[in-house]
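One structure is given below, represented as structure tokens, and several questions about it will come after.
A single protein chain has been omitted; all remaining protein chains appear in their positions.
Presenting chain A:
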Amino acid sequence: MNWFTKTFSSTIGRKLIMSITGLFLCSFLVVHLVGNLTLFYQDGGDAFNTYSHFMANNPVIRTMEIVLVLGFLFHIYDAIVLTRRNKAARPVGYAENHPQENSNWSSRNMGLLGTIILIFLLVHLWNFFVPARFGELEGVPNKEYLNLYSEVAYAFKNPIYVALYVISMVALAFHLIHGFQSAFQSLGLTHRKYTPFIKTFGVAFSVLISLGFAIIPLYFFFFVNM
């Protein structure tokens, strides 16, 4: 192995990948949420459909889509490699162990939370990304775009989907509460002036982003579809 592969296959190198891809995926969440907020326009889905048409056709977005997929793949791949290594580091466990005395539940269960988010992601892509991207949607009369809005409204008539989406966003919140500040620690970006801010901001960011996403299925289920 040369120095480059040695670096990125070391434990610290893999954590570097985890933190950079994690923060990149955080930035994606912001963009995604801002776009989704067009669902709240009271215009029968016009604003949202224009937005989704733009996202499906703009060449810059389409290129970033590849980067985004790579971000997810690296994040998931390194998570699996690290988890396997970490499990192997303690083949025999303790008969009695009280980790709650020294650490948070979410920090110890990032893999479980991540798996819930991954399952959600696959369902979510199947719900909206696949029909939007591969054209199983009906066109809107006199408009150049397809009607993804009605797909959203239809999906969130189903209480199982609503529950799955909301629970997944709770998992996302806990994943980010640990992950956001943890990424800065992994990058070595700590400072007595800025770290307290990063930690507070991370919690606020995690809660607000997840809340923003979770409101959408609830809004459709309880208000739009009533």
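As a working rule, contacts are C-beta pairs under 8 Å (C-beta built on N, C-alpha and C of every residue); 3 or more make two chains touch, one makes a residue touch a chain; residues count from 1.
Assume contacts and distances are computed from a predicted model.
Considering only "Succinate dehydrogenase / fumarate reductase iron-sulfur subunit", "Cellobiose transport system substrate-binding protein", "FtsW/RodA/SpoVE family cell cycle protein" or "Putative murein hydrolase (TIGR00659 family)", the record for the omitted chain gives "Succinate dehydrogenase / fumarate reductase iron-sulfur subunit", by its UniProt protein name.
Set against the missing chain, the residues A:Leu29, A:Ala47, A:Leu82 or A:Val203 yield one that touches it, A:Leu82. Within the set A:Pro99, A:Pro159 or A:Pro196, the residue that contacts the chain not displayed is A:Pro99. For chain A, the residues touching the absent chain in the complete assembly are 2-3, 6-7, 10-16, 82, 85-86, 88-99, 101-104, 107-108, 110, 178, 181-182, 185-190.
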